[in-house]
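Removed: one protein chain of the complex. Kept in place: all other protein chains.
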Amino acid sequence: MAEQVVFKGINKSFGDAAAVVDLNLGIEKGEFFTLLGPSGSGKTTTLRMLAGLESATSGEIEIDNELITHTVPEKRNIGLVFQHYALFPHMTVADNVAFPLKMRRTSKTDITTKVNDVLSMTQLSDYRKRYPRELSGGQQQRVALARAFVFSPSILLMDEPLGALDRNLRDHMRLELKSLQQRIDATVLYVTHDQDEALAMSDRIGIMNNGRLLQVAPPNEMYERPANSFVAKFLGDSVCLPATRSRPNGSCALEVEQLSGRVRIDPSTNLCDDDTGVMVVRPEKFVLHNSEPGVSDDNCVSGVVEASVYLGSDHQVYLRDDSGARIQVSSPAAAGAIDVGSRQWLTWRPTDTLFLPVAD
Amino acid sequence: MAEQVVFKGINKSFGDAAAVVDLNLGIEKGEFFTLLGPSGSGKTTTLRMLAGLESATSGEIEIDNELITHTVPEKRNIGLVFQHYALFPHMTVADNVAFPLKMRRTSKTDITTKVNDVLSMTQLSDYRKRYPRELSGGQQQRVALARAFVFSPSILLMDEPLGALDRNLRDHMRLELKSLQQRIDATVLYVTHDQDEALAMSDRIGIMNNGRLLQVAPPNEMYERPANSFVAKFLGDSVCLPATRSRPNGSCALEVEQLSGRVRIDPSTNLCDDDTGVMVVRPEKFVLHNSEPGVSDDNCVSGVVEASVYLGSDHQVYLRDDSGARIQVSSPAAAGAIDVGSRQWLTWRPTDTLFLPVAD
Amino acid sequence: MTGMEKAFRWGLRILVWAILAFLVIPILIVIAESFNGVNYLAFPLKGVSLNAYRKFFSDSSWVDATLNSVRIAVVAALIATTIGTLAAWALARTKNRSKGIVYGILYSPVIMPLIVLAISYYAVFSRLQLIGEWVAVSVAYSVMGIPFVLVAVSSALQHFDPELENAARTLGAGPVRTLWKITLPRLTSAIGAGAVFAFVTAFDEAVIILFVAGSGSVTLPRKLWDSVRYDLDPTLAVAGTVLIVVSVGLFLLAELYSAVRDRRRTRALAAATELEGSDG
Partner (left out) sequence: MTGMEKAFRWGLRILVWAILAFLVIPILIVIAESFNGVNYLAFPLKGVSLNAYRKFFSDSSWVDATLNSVRIAVVAALIATTIGTLAAWALARTKNRSKGIVYGILYSPVIMPLIVLAISYYAVFSRLQLIGEWVAVSVAYSVMGIPFVLVAVSSALQHFDPELENAARTLGAGPVRTLWKITLPRLTSAIGAGAVFAFVTAFDEAVIILFVAGSGSVTLPRKLWDSVRYDLDPTLAVAGTVLIVVSVGLFLLAELYSAVRDRRRTRALAAATELEGSDG
C-alpha cells in the first residue's frame, strides 16, 4: 500500500523543551494508526503538526507525495476530532456539522443531503436542533466526529476522542469508531494514552516517549515482542526485573539478581544486543502452583504471597521471591482465593521470557 | 463487631431532587466499607452527611452510639480526603498536615513529632517545605491523606481519592491505601465509581443507584451473587439477557428469547422471586469451542463472531447468537486469534448462570 | 448555625442596609425634586407636578445639551468599542513581551486623575484650537472608554477556548472568517457591556468638559454645572434624573440581556445534566 502521510525528520521544540525529536514515520492509505504514549510524550504535538495547528521546527510532512509542511490548516482538508470536541457552542448540531461544507461553498441542497446522511450515520438525527451544551458527553463526541468527516477528508485525526467519556461508553465507542472508519474508508491517525484503545482498534501502533518514537508495530507484535522495557511496561502489565545474560553450556540463560536461580530463555525471545537488560514476563504467562511442581524445562521460582487483590474475574497476586523480587501474577478467580502469607510456586515457559534493552 | 457508624432512615433532597432515599446502613469498627455507584447515585452526598458538610433532610446518624446528626463538622473528629484533595495552597506540606493539630491546640513539640511521623509514613519527608502546587498529583494525594489522619480520627472518609491519578499510580495506591488503613486501624468509608477499586480494597461494598442502596455485601459475594441486574452490570462485565423462568420436568430452566434453546440454571443461582427477570453470565465463565462440543449438562449456544478485540492478555470476542443475542466472551490470547465471521460454540455451567430481578 | 454566626450575619445585614440608605436616599431626593410642584427646590416636596419636565423639554438649550451629550457619547463609544475589542483580541493572541505594557497604557485612563487629564487636554486642545470641537471631545472620551471595553473583552477571551478557532481552521475557515463566525459571536455580551460603560462614561463626564467644552460642545453635565451655579430649580433635578435614567437604564438593559442568556444557558445545562446525571 502507498504511504499517504509521511513525516520526514520532524523536530519540534517549544522554547528549550523538545516536544518531538527526529520523527520519521509513514502512515498507509486506509490504515488505522495509533500514537500511544504517556502525557508529554509528543503524540498530540505530532498530530497537531499534521493538522497544521503547530509548525515543525525542522523536517518535512508530506500528504499524497505533496509537501504540506507550510500549508495553512484550512487548505489541508484533514478532519480533526479535538480532545474536548471544540464544538461551536453558539451553533446547533446541524449547523456545527454543516460548518465545513459552508466554508467550502457547497450548494445548499448538497449541504442538506450530506448533513442528513452523516447525522443519521451517527444516530444524531433527533438532536439536529439542539445546542452542544444540551447534549450528553457521548452525543457531543458523535457530533465532533460527524463534523470532522462530513466533508469527506481522506485523513481523519483523533486526539484522545474517548478520554472524556465514562468507561462503559468508552468500550462501546471503540467498536463504533473502528467500524465507522471501515465504512468511510479513511486513513486514521489516533492519539491516546490508553493501551486498551490502542490494542483494540489499531492496524499499527507507534509508541512514543519523551518526543521519540520507540517502536512501530501491529498490536499483537508489539504486545508479544516489545522493543524495550518502556514499551513492555506501558503496553500491558508486565513483570520487569534487571537481568544479565550468561551463556552456560551454550544455551541461553539470564542471571536475575532478585530471583533465586537462573532463568532460561528461548533464543527467539532474546531481543537485547547488550549483555545487561531487563527480563520481562507478562503476568498471564505465569502458572501458579500451591505445591512444588515437577522438574521440567519451564522456569520456576517460589515465594510468599504478600497481597492478593480480588478483581471479580481474577485475583492479582503479589508474590515476594526469596531473593527480593516482587512478582505480579493474574490468577483466575475460579482457582479460588490465595492465602496471604502462603508459599506458592510460579512456572513459566522460556519462550514467554523476554530479554529486552532498558529504556525509560 | 460493634457498628461504629449508623445511618437510620436518612433522606436528603436538594430542592425537588432526591439525592439519598431512606438509607439504613451500619459500618463496623475497623471495617473498610466502600460505597460504589455511578455519578449522581448519592454516594458522595452520603459521605458528606457523615462528615457534617451536608445536613440530612430527615433521619439520624450515629457514631459510637451518639447522635451526631446536628453536630458541626469541626466537632465530629472525622478525617476526610476530598476528591480534589482541597489542600490549602498558601501553606507548605508540613503546615497543611499540622493544621488539624493546631486547631486542636496540640502542644508544639507534639505537633512536630506527629507531623514528622505521618510525613515519613507517607514518604513525604523530603517535601515538607514545598507548596501543594509544587507537588505531583500522587504526592498531593498523599498530603491530603496525611492531613486527614494525622489527628488520629477513628473514622476516615475518602471521596474518590484516586480519581485524579493516572492508571499505573492508581493501581499502586490501591495497595498503599489498604495497607495504611490496616496499620492505623481506622474505620474507612470509601466512595468511588470504579469497580476495581471497590473490589480490591473493601471488606464490604454498598452499591448505590438513584439515591438508593441496592445491596451490601463482601466483594466476592457481590460479584458472584449480585442482587439484581444493575449490580451485575455495574460490578464487572456481564452478559445480561431478558429471560422467563419455566420449570419443565421439575428442573430449573430459563426461556431466553434471544437465545436458541432453553438455558439450565442451578436452583442455588436462581435469585429472582418473579418469573420474569434477567439471565446473567460473567464473560469469563464461558468456554469457547470452534467445533460443536459433545452433549453434557452444560448450557451450549452457537453463533457467528461479529468482532474480536485484541487486548494483549486476552481477546474480547463478540458472538451473535442465531436468535439475536450479542454475547461478549473473554478468550485468552494464548488460545489464538478468532476469525471474525467464523461459527463458534459457547458452553457454560448451570451453576454459573444467574437469574436476577430487573433493576435500573 | 451558632449564635456568633447569627450575630455576625445580622451585623452585616444592618451595615448593608445603612450603606444602601446612604447611597439611595440622596439619589431618590434628586429624582423626587424633579416632580416638585413649585419652581424652587423644597424638601419635603410641595405638591407633585410635571412642570419641571415640561420646562426642560421645551427649553432648547437643555434639549440641545442632551442631544449633544448623546452625539458625543455615541461616537466615543463606537471608537472605544472598536479599538478596545481589536486591542483585546490582538493582545490575547500575541506572546510579545511588550504585551503587558501596551495593556497597562490602554488601561491607564481609568487610574489617571480626571482633573489632571482635564488640564492636560485643555493645554493640548487650546494649542491645537480644538476647544469646543465636539469630535475632539468624543476622541478624548473614547480614550477613557477603551479600558472598560478592553477589560470586558479580555476577560471574555480568557474564557474563550482557542481550540474553537483551531477547529474552525481545520474545518476550512480562513482567519478572517474564523474571527467573524466563531470568535466575535462568543464576545457579543462582553463587547456590549464594554460599549455601555464607554457610552455612560462619556455621557456623564463632568470634569474634562468644564475645561474643553468652549461654547461649541455644551453637554448635559456641563449645562447642569453651569445652571447649578446660577439658580437652583426643579429643572436641574430633571436634568439629573435624565442622566440617572440613561446611565442606569442602559446598564440594566445590558445586565438583563446577559441574565436572559445565562438563564437560557443554565436551563440547557440542567437539561444536559439530567441526561447524564450529576455527581452524587
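Brief remarks on what is shown
Every chain is named by a letter (A, B and C) in the order it is written, and numbering of its residues begins at 1.
Here, a contact is a pair of C-beta atoms (placed from the backbone, for glycine too) under 8 Å apart; a residue touches a chain by one contact, two chains touch by 3 or more.
Here the structure is a predicted model, which means the values were calculated and not measured.
Among C:106, C:156, C:187 or C:218, the one in contact with the hidden chain is C:106. Interface note: of C:52, C:65 or C:87, the residue touching the hidden chain in the full complex is C:87.
Where chain C meets the missing chain, the touching residues are 2, 4-5, 9, 12, 15-16, 19-20, 22-27, 29-30, 33, 41, 43, 83, 86-87, 90, 102, 104-106, 108-109, 111-121, 123-124, 127, 139, 143, 146, 174-176, 200, 203-204, 206-207, 221, 224-225, 228, 236, 240, 243-244, 247-248, 251, 255. Residues 51-53, 72-74, 76-80, 82, 84, 86-90, 99-100, 103-104, 131, 133-137, 139, 147-148, 151 are the ones on chain B that touch the missing chain.
Convention: only the chains that are shown with their structure count from here on.
Here the spacing of chain B and chain C, counted between their Cα centres, is 55 Å.
Remark: chain A and chain B have CA centroids separated by 27 Å (rounded to whole angstrom). Each of the following residues of chain B touches two or more other chains: 38-39.
Each of residues 276 in chain C touches at least two other chains.
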